[in-house]
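The structure under discussion is supplied below as structure tokens; questions concerning it will follow.
Only a portion of the chains appears, each positioned as in the full assembly.
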Amino acid sequence: MQVSFTQADIAAIAAPIRTVGATTEVIRGIASLGSAKAGDISFLGNPKYRPAVASTHASIVLLPPDYAGKPGPNQVHMVVDNPSVALARLCSRVEQTLWPRPAPGIHPTAVVAPGASVAASATVGPLCVVEPGARIGEGAHLQSQVFVGRGSAVGRDCWLMPGVVICAECTLGDRVRLHPGVVVGSDGFGYEFVSGRHEKVPQVGTVVVGDDVEIGSNSTIDRSRFERTVVGEGTKIDNLVQVGHNVVIGRHCLICAQTGIAGSVTLQDYVVVAGQVGIVGHLTVGTGAMIAAQSGVKDDIPPKTSVWGTPSLPLLLAQKISILKNRLPELFKRVEALEEKAGGKRKARKG
Amino acid sequence: MQVSFTQADIAAIAAPIRTVGATTEVIRGIASLGSAKAGDISFLGNPKYRPAVASTHASIVLLPPDYAGKPGPNQVHMVVDNPSVALARLCSRVEQTLWPRPAPGIHPTAVVAPGASVAASATVGPLCVVEPGARIGEGAHLQSQVFVGRGSAVGRDCWLMPGVVICAECTLGDRVRLHPGVVVGSDGFGYEFVSGRHEKVPQVGTVVVGDDVEIGSNSTIDRSRFERTVVGEGTKIDNLVQVGHNVVIGRHCLICAQTGIAGSVTLQDYVVVAGQVGIVGHLTVGTGAMIAAQSGVKDDIPPKTSVWGTPSLPLLLAQKISILKNRLPELFKRVEALEEKAGGKRKARKG
């Protein structure tokens, strides 16, 4: 990133409660306390890094109200309510320079079908394809090489990054952000076994993605057999996630990378799914449930429950069993000792 | 989907044995019994939903011959041999309206090399690239932004969806359906460690995909080191699946999402692999074997065997061990009780 902020610029963004020290450095980078050098801004977010503040070379440090140390020479301490939030505000400003709002309009190399509608303030970038009947909302941005299929709708201020594919008849809400290579609306995986062959069950449903959803690179969301696959408002999905047909994901869920959700699963609201989890088809995961990494879920999960393992169990039980499993060598020895004491003869066993 | 069927249209497609009742509704959607409303068609597939027929709001319900109830007002019961099959036939009709057969021809924005051959009835959509020596068969459809590399062959009536990449010298049979983002023929993962560096082992083999294969979004099939990676006739592969170099997959297999098959594995015919399975290189999985979800397979699997777990074991044994593992807290207590009874002194242990 190529940024350039003076101390005064930073103060205007971070709105500090008080400022100690001054610097002549122009801020050109953001860095953690340990790796920052002159010209960087840094911050104290996690309290465990508190000792690192005294030795950081950052020119400006965002600090919480209870921090008591003094800045070094040519260094500034800006005390703010919440250093993480202040930094995020600065990063938002940087983001605008990374990805400036493109001018509205349709790039001459884009292929927009006569029957498609593109809002006046939308941007359709180079080499995009918009099929007949598709509708692109106000302020939406199809960045480059995006495909929007027949009859699909892209809401206001959506951002579809390079290589995104929206198949036919799908709907995206407003402010949806799809990272490169995301596929929305590919066929669900459904076959009937007839006369020794897997005959395709046509997948003629659709996908509905709510407002403020974000989906990570190369993730795939299958259309339903009929009816709708749903991703609820505000839900965030990481990279390389698979969402099967007829899945209904609630609002404000977090789904980490490489998780797979089989067909017809329901996730209620505020569910958190860690990475590489697999969820068997037709289950319900209750509101606020948490599923730890690499779990294999094969039963419904009640609301506000944390689970782990394959098959998954309540988190504390799963952790206990995991620890006891690691003590199996000891347990085998203890049983052997008991057997010897009991005088019973038993066949020698390997291991 | 935007469909519109009268009762007579549906009867013509479903060919009912008998029809009870009548409706003036035009059918505009397909829905499950529980969620259907007026204007929808529904069906009784799974017997466990039989009680839901009486209360459904669907305007037309497809029912099996042994169903005895009566339709409500403005509702039709159509009795058919197999409601699922009748519905699939209707869905096939809907599918044609979702994705109408495109007109043959090469879109003016496609880049077809002089040395490539495209059959007269094939469709090469916008912004596709077809390299020299590639051959596109009769009725094949490269939908949009597809890449077909030098010397590759795409069979009759294939459908390659947006963003599909076929690398050089690969072969697709007839009626192959590749979902968006599928990559066929990328290099296998092979290196030799020489003088502290991983030197690339060139991957100069190819990939051969049989007739009637379907591959899900963003799945990847690597070309072999030399010789051929093979996906057999009628095999169906879900999304985000990885098939390594030199893998040979037989006919009519099912491979669910996010499974990874390492190099030189052989799957014989009719193998079923559930989601997120990993198979170690150079193994053979016998005809009709089944591998349960998230298994890690590191030994050959005999034909018609079901396995589960990491490392995988015969299914019933794996399930037994999984249950016993969950009883470890109990087992530790029982051993402790025995030790106390035996009067033996032993060191206190945590956990």
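Labels for the chains are A and B, by order of writing; each one numbers its residues from 1.
In this section, a residue touches a chain if its C-beta (ideal position, glycine included) is under 8 Å from a C-beta of that chain, and two chains touch if they have at least 3 such contacts.
Since we're looking at a predicted model, the values are computed, not measured.
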Whole-assembly copy number, given 2 chains displayed
3
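Operating definition for what follows: only the chains that are shown with their structure count from here on.
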Roughly how many whole angstrom separate the Cα centroids of chain A and chain B?
25
Contact set on chain A toward chain B in their complex
109, 111, 127, 129, 145, 147, 149-151, 163, 165, 167-169, 181, 183, 186-187, 189, 191-192, 196-206, 218, 220, 222, 225-227, 240, 242, 244, 258, 260, 262, 276, 278, 280, 296, 310-311, 313, 317, 320-321, 323-325, 327, 330-331, 334-335, 337-338, 341-342
Okay, in this complex, where on chain B does chain A touch?
1-2, 29-32, 35, 84-85, 88, 91-92, 94-95, 98-99, 107, 109, 125-127, 144-145, 161-163, 179-181, 212, 214, 216-218, 234, 236, 238-240, 252, 254, 256-258, 275-276, 293-294, 322, 325-326, 328-329, 331-332, 335, 338-339, 342, 344, 346, 349, 351
